[in-house]
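Just one protein chain is left out here, and the rest sit where they should.
Chain IDs A, B and C follow the sequence of writing; residue 1 opens each chain.
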Amino acid sequence: MTPRFIAQIGLTLFVFVMLLNAAAVMVYFERKLAALLQQRLGPYRVGPKGLLQPIADIIKLMFKEELRPAAADRWLFALAPILSATAAFTAFAVVPFGAATTLFGLLDEPMLLQVADVNVAVLVLFAVTSMGVYGIVLAGWSSNSKYSLIGGLRSSAQMISYELSYALALASVLVLANSLSLTEIVNGQAGAWLGVVPRWHLFLQPVGFLIFMIAGVAETNRAPFDFPEAEQELVAGYHTEYSSMSFAMFFLAEYINMVTVSAVAADLFLGGWHGPFLPESLGWIWFLVKVGAILFFYVWMRWTLPRYRYDQLMSFGWKVLLPVAVVNLLVTAAGVLYFGL
Amino acid sequence: MTAMAPLEHYLILSAILFAIGAAGIFVRRNLITMLLAVEIMLNAVNLTFVAFGRALGAADGQIIVFFVMTVAAAEAAVGLAIVIALFRHRESLHPEAFTTLRG
Amino acid sequence: MLFYLFGAIAVAASLLVIAQPNPVYSVLLLIASFGALSGLYVLLDAPFVAAIQIIIYAGAIMVLFLFVVMLLHATKEEPEGVPAEAGSPLVLPARGAVRLGAWLAVALGIEFVWALASARESGDFAGGSVSSVSALGRLLFTEYAFAFEVTSILILVAMVGAVVLARREDPPDAGGAATEEGAR
Partner (left out) sequence: MLLLIPLLPFAGFLANASLGRRLPKAVSGTIACSAIGASFVVSVLSVTRLLAQPVEARAIAQDVFTWISAGRVDVAFGLRLDPLSALMILVVTGIGSLIHVYSTAYMHEESDPEYARYFSYLNLFAAFMLVLVLGSNFLVLFVGWEGVGLCSYLLIGFWYRKPSAADAGKKAFVVNRIGDFAFILGMLLVFATFGTLEFQAVAEQVARLAPETVFGTLSLITLLLFIGATGKSAQIPLFVWLPDAMEGPTPVSALIHAATMVTAGVYMIGRNAVLFSHAPDTLAIIALVGVATALVAGTIGLVQTDIKRVLAYSTVSQLGYMFLAMGVGAWGAGVFHLYTHAFFKALMFLGSGAVIHALHGEQDLRRMGGLKHDLPVTYWTFLIGALAIAGVPGLAGFFSKDEILFRTFTSGHTLLWVVGVLTALLTATYMFRLVFLAFHGVRRGDGDHGHGLHDAPPAMAIALVVLAVGSVLAGYIGVPHALGGSNQLEQFLEPSFRAGAEAASHGETHASLAIEFGLMGASTLAAVAGIALAAFFFLRRPEAAAALSERFSGVYRLLLNKYYVDELYDAAVVQPIRRTSEGALWKGLDVRVIDGAVNGVGAGVFGAGSLLRRLQTGSVRAYGAGLMLGVVLVVGYYLW
């Protein structure tokens, strides 16, 4: 039981708890922000300024009855939310969120603020994300309900379609950074050009960033790409038949996925924990600020833009986004090759 | 890294998986499951490639796995498209339902 | 040892793939088997293969299978009721062929294991490992460049073929799932 081992376990637990918290905070954040955008008050009864609302929500969900349709496939119906949530949590494991630290000298050598430092982190991220599809597909199918099935199929088709553009946008960053390790990619963005402009990949990859954000929104099934749960058509999509904690897990997964995508975007394009004014050891504050900004953007979009039509989404993904992503990757590769960027 | 299992064990595992895949073709009466059995066989071969590649210290084993996966993807796409087309004609996935071309 | 854990998972999952009748479970069990294989690849110092095993096999190909299963509602297996056509003695009755084939598969497995067991030399992992993705990439785009290009053509052909095969004769409804899935 070396200190390092203990620190690693502590870090893992910390991330787990923080992700749970993040989901709760996001719920509050979203409801408040939505209210603001719609000129309402939002939750304000539970606790000061409604701050305890998420806790109330959780308690409510926990005490609800767990329902299962009679014709549902028992095992898969139970497995689906677990898969979803597991994939969401696991994906964050490879995302670094702060500079290496010795925890105030407790450790002999610095430890990365990242649950698992894998040298093929980006690939692992993909692998885990692609597993998330199964949760949704199985939820849709095992419910044995047409709303769920259509929602599940739509969702997975959408995720698979946009995963390509997502991956290609990411790949162009990989080409720039010449590494598959997220930590290395972040460290490559330290410093600034001419002392003013941060060396973020955002400035080298504006198109890539845009593609990444669009595909990220579609990946997480958020508005304006939230067909799987389009209320008007599908009641609530793949989780129509779910209730209580199973539903909570899907809910959790969705919010954690948002956080993950935001965190990855911050790492890949916005320089991660690097930023001016703050010492390296407090870099995680920068990281939180950046993730928060992207999350704000998410919520803002959801309450501002109308929903697309499903066929528009698919044709946009295959006929516009994917070609643009391919061209972007080619141009990036050519640029790296000829200008040695 | 802990001590690795000997190469033979990887190969035996691969042989067992291959046999399972081969048997699957005959045991199941569903075209889709039969295709799945083919995938098992392909993966058994992949395991052999990677194990041998590791044993010989060469990267070629991994490269070939890459190609096998590509071929598997193409095979799955075309195979499943054929299954869908067949299903439209016969409303069945039973392999013996498609024997119109027998001699 | 992790090898035996993963190996056992792979064998058990694969056995269940072919041993139970519901294709949805088969697909999921196969994914589990792939996960175990991916673990084995990590043990073999091939993290890249492990990752693409999950991304491509489990994440893309198996989704395709799952879709087709769901699309065709093929959750139940049909009975082996198709009678073998009465014909000349040369015809192998389907039932007999099936039984023979299954036993032959077992025989093949036994042969392989036997062959390995009787091998004179014992292999070990003395050779160094090549786990760097850039080394693989370099090899792929130099020595195997031709194969790589040919594979890309194969994929293109497969894609076109799948679209054509899965297309309905009547005009497809907008965003029909079948065409979308066939295209992948």
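To be clear about the criterion, contacts are C-beta pairs under 8 Å (C-beta built on N, C-alpha and C of every residue); 3 or more make two chains touch, one makes a residue touch a chain.
These figures come from a predicted structure and were not determined experimentally.
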item: Among shown chains, those touching the left-out chain; value: B, C
item: Chain not shown: contacting residue from B:22, B:42, B:55 or B:84; value: B:22
item: Which of C:1, C:115 or C:164 contacts the chain that the document leaves out; value: C:115
item: Where the unshown chain meets chain B, residue by residue; value: 22, 25-26, 34, 95-96, 98-103
item: Interface with the undisplayed chain - residues on chain C; value: 85, 87-88, 90-92, 94, 97-98, 100-101, 104-105, 107-108, 111-112, 114-115, 118
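Just so we're on the same page, only the chains that are shown with their structure count from here on.
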item: Chain A-chain B separation of Cα centroids, rounded to whole Å; value: 34
item: Where chain A touches two or more other chains at once, by residue number; value: none
item: Sequence positions of chain C contacting 2 or more other chains; value: 48, 52, 60, 181, 184
item: Residue ranges of chain C touching chain A (in the complex, touch as defined); value: 24, 28, 31, 38, 47-48, 51-52, 54-55, 58-60, 63, 66-67, 70, 133, 174-175, 177, 180-181, 183-184
item: Contacting residues of chain C [partner chain B, same complex]; value: 1-4, 7, 10-11, 14-15, 17-19, 21, 23, 26-27, 30, 33-34, 37, 40-41, 43-46, 48-49, 52-53, 56-57, 60-61, 64-65, 68-69, 71-72, 74, 77-80, 82, 85, 94, 97-99, 101-102, 104-106, 108-110, 112-113, 116-117, 119, 122-130, 135-136, 139-140, 144, 147, 151, 154-155, 157-159, 161-166, 168, 178, 181-182, 184
item: Chain C partner contacts - residues on chain B that touch it in the complex; value: 2-13, 15-30, 32-33, 35-37, 39-40, 43, 46-47, 50-51, 53-63, 65-67, 69-78, 80-85, 87-88, 92-94, 96-97, 99, 102
